[in-house]
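Missing here is one protein chain; the remaining ones are kept as they sit in the complex.
Which chain is which? They are A and B, in the order written, and residues in each are numbered from 1.
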Amino acid sequence: MALLEVKNLGISFGGLRAVDGLNLRIEKGTLYGLIGPNGAGKTTVFNLLTGVYKPTIGTFALDGEVLNGKSQAQINHKGIARTFQNIRLFSKMSVLDNVKVGLHNNNKYSSFAGVFRLPSYFKQEKAMNKEAMDILKVFDLDKEASVTAENLPYGKQRKLEIARALATHPKLLLLDEPAAGMNPNETEELMKTIRFVRDEFDMTILLIEHDMRLVSGICEQLTVLNFGMELAKGETSEVLNNPEVITAYLGE
Amino acid sequence: MEFISYLVNGISLGSIYALIALGYTMVYGIAKMLNFAHGDVIMIGGYVVFTSMTTMGMPTWVSILIGIVFCTLLGVVIEKVAYKPLRNATSLAVLITAIGMSYFLQNLALIVFGAGGKTFTSVVSMKPISLFDGQVTISGETIVTIIVSVILMIVLTLFVNRTKPGRAMLAVSEDRGAAQLMGVNVNRTISLTFAIGSGLAAVAGVLMCSSYTTLTPYIGAMPGIRAFVAAVFGGIGSIPGAMIGGILIGIIENLSKAYISSQLSDAIVFAVLIIVLLVKPTGLMGKKIAEKV
Partner (left out) sequence: MKKNVSNLNPLTKKNLITLLMCVVIFAIVQIWQASGSMGSLYQGLLVPICIYIIMAVSLNLVVGYLGELSLGHAGFMCVGAYVSSMFSIMTQNTIGNSLLRFAIAILIGGICAAIFGIIVGIPVLRLRGDYLAIVTLAFGEIIKNIVNVLYVGVDNNGVQIAIENSANINLDYANGGKMILNGPQGITGTPRDSTFVIGFILVMITLIVIMNFVNSRTGRAITAIRDNRIAAASVGINVTKYKLIAFALAAFFAGVAGALYSHNTASLSATTKNFGYMMSIMVLVYVVLGGMASIRGSVIATIILYALPEVLRQFNDNINNYRMLIYAIILIVMMIINNNDTIKDKLNIFKSKFKRKKVPKETKGAEV
């Protein structure tokens, strides 16, 4: 059974079909790419899979459990975490706290214990700090743990978003243009980190990207979207040589 | 029969709210701020007309004109001094400044005119009219208020939709940055908005004082809040929304005073607002804004 199974998923905004009849099967441990020209509906797919939008047709299931119709928070509990194309960090909070918010549902103690500083508070906070620092180390952000998130340089903000998403212990990680705005060196480094995350955390990753070097460098399988519909799918090298895909990107 | 007179009085009160609400809504649409001091401009308008008529002995129409001109200038000056320096600040910062301005105007009036109420002589000389063989009497003030308000609203609608500065106002409220790129003078447009809003407030002040005759430094506060409610009710930022919202709030207030409870009319007005917003979170005519993810 595939980890993520998307069947005939679609959504319309006032008659416009932003995503139409999408089918996806992502096996556990895969690095899967979702590509397509601007406005093809890639981010909308992410918004559907994370509950920001409710699909008008179709279903999607994680580990066999149907998730459409659930709220954003519920879907995250079930194991889908994401990053955003236009970075959405908790900008006034420290880097460490950003990750600790990600750990929110993994280290639970009551508000009461928090206010009255019961032993469970200290125990859980200590565990959270440790795990958060471990995750930050993976992204080489541990030295900036006390920096306010909005003061991080752009590339590091993107990494922090991934770290925060990972902290929720997801089964499936959705990355929305993780390399946007990065220079070639940073992209190279990011590719290594993504591969490391996949191997180290045994993660399944679905990513949207425009940078073809990154796509061909790390994605094992691809789906190409155009005008909300699937144009091609398969092994990365095959898809990228598909004449239809080239036409969609470059025009006739 | 009683119902008709309550309804007409409600429409009259509502027209005053609508005139004030227009100022709130236009300023909100264009400067994205809640101008809490707007209600106090009404009060200043009342005092200026009062002083001009009583102390200086000017004819009524001259006094009204002086009141309108004074408030128009006041609105522009307030914007220049207090709000313009905060053009890029958070909306909360501007809100607090507006509250400060409201305190300032109230206390200025307190010092200049004293805390005691002044009796305002009605500017309307029209006789009350009787309908249905004297079963319903409608005062001249009520009729004049409704007529003046309707005329002003029509003129304003034409101005906004048909003239160049009016359309500039619409453009700025839609997208300030884009409007600027298209050559709209944003600062001048904002000044114009404050000028029009404050001018309307002066008219509302005169009409209100004519109907309710007592003038104190605090008379602007409560109608200001009601009109603010009316603007939100109709969908803040929307000009037709403010007109409809104002009139509806006036009618609801008067009818609930008459038929439900005079003491609970405030609670009823606010409860209606809450229900409307829960059903339609951006008010009756407000646009739904979707957040882009």
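Operating definition for what follows: a residue touches a chain if its C-beta (ideal position, glycine included) is under 8 Å from a C-beta of that chain, and two chains touch if they have at least 3 such contacts.
Worth saying up front: this structure is predicted, and the values here are computed from it rather than measured.
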Among B:Phe104, B:Phe159 or B:Tyr212, which one is in touch with the chain left out? B:Phe104
Quick one: which of A:Ile135, A:Ala165, A:Val197 or A:Cys219 touches the chain that's been left out? A:Ala165
Residue by residue, what part of chain B touches the chain that was omitted? 28, 34, 36, 82, 85-86, 88-93, 95-97, 99-101, 103-104, 106-108, 110-111, 221, 225, 228-229, 232, 236, 261, 263-264, 266-267, 270-271, 273-274, 277-278, 281-283, 291, 293
Contact footprint on chain A, counting only the chain that is left out: 50-52, 71-73, 76-77, 81-82, 84, 88-94, 96-97, 100-102, 104-105, 107-109, 111, 113-117, 121-126, 128-129, 145-148, 151, 164-165, 167-168
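Quick note on the criterion: only the chains that are shown with their structure count from here on.
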Given the complex, residues on chain A that touch chain B span 43, 47, 52, 84, 86
Residue set of chain B touching chain A in the complex reads 292-293
